[in-house]
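Every protein chain except one is present and positioned as in the full complex.
Up next is chain A:
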């Protein structure tokens, strides 16, 4: 199989650049929705739970640390399933499932240091968990009581961004600021930024512009693309001819494809990339090759556009199961541990249910508050008129 390099730089005997449509093999090797990550995939723990070596990336992981990653993944999956169920019961307007992407998000999230910054899209419930945000704090925006309730400054975790790709430029700017503030280099207080987006977003101008800006300013920014193979109904081949990680080359920085269902590999590559950025060698693109096991959102019906065979293939690559197998094989965890994680997960779910159904509706005046940092007499007048009107219904039939 000719490498993608050949179709971007055809040799004298190669095909002309204008005939660069990928072959079926090339498509299967990394473009079409597939479970094959290709030869460049960084993997440290196989789906069967075998620990494998990689020449460039490895990680020293203690039993305690791996148990922690396992616990993180089980808990965020349980939280995700609980939120999905709450939507089905009518307690949430919508939910955006992360099912299947736990390793990508926990690996990346646990690589972040407290002073690093993260910019999510809207599926990063696992990264939020790693930033110290409780799943309950995410429920409000899907119940319609708020637009995200965590403090983005305190947690160094930006609000969810729904418009596809917008946050990538915002992250580039934040990372530029880290550099301008002298937080890049050998000092212990050096910082980096990680920006999350999906395969679909890579078609947006904002993402390409983010690549350009971060490169031009040597910004300490890790672009973390979760390629979950599907942008609602469109497979990755609708977004790119080239495997996504290879795009980085054109912008002048490294791109690495990691097994996004392998929490060890994701953690190792993310730690490396963040450290490179803190040292001033950013930006870096990581493509976490994973799979959206559930629908795009609870409003979506994937049976209309994808085959269940594909889902079955990916079930064999489950991010949690392989860690469990490895923990058992290494005798790093016993039944009591797994039972305690299950019990914690159940407690978390119970807490979410209680919290969700008791979330109070916001007062009407919330609409008018915090629209501006400074006073706005026009809006104040509108608010007063509305509140007077609203008060007219007090005790009435409204």
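Some notes on this structure:
Quick note on the criterion: contacts are C-beta pairs under 8 Å (C-beta built on N, C-alpha and C of every residue); 3 or more make two chains touch, one makes a residue touch a chain; residues count from 1.
Here, contacts and distances are computed from a predicted model.
Hidden from the displayed complex is a chain whose UniProt protein name, among "Fumarate reductase iron-sulfur subunit", "Branched-chain amino acid ABC transporter permease", "Glutamyl-tRNA(Gln) amidotransferase subunit A" or "Pyruvate dehydrogenase E1 component beta subunit", is "Pyruvate dehydrogenase E1 component beta subunit".
Contact with the chain that does not appear here is found for just one residue of A:43, A:84, A:190 or A:204, A:204.
Listed here are the chain A residues that touch the chain not shown: 93-94, 140-147, 162-165, 200-201, 203-206, 231-234, 238-239, 299-300, 304-305, 361-362, 364, 366-368, 371, 378-379, 382-383, 386, 389-390, 393, 398.
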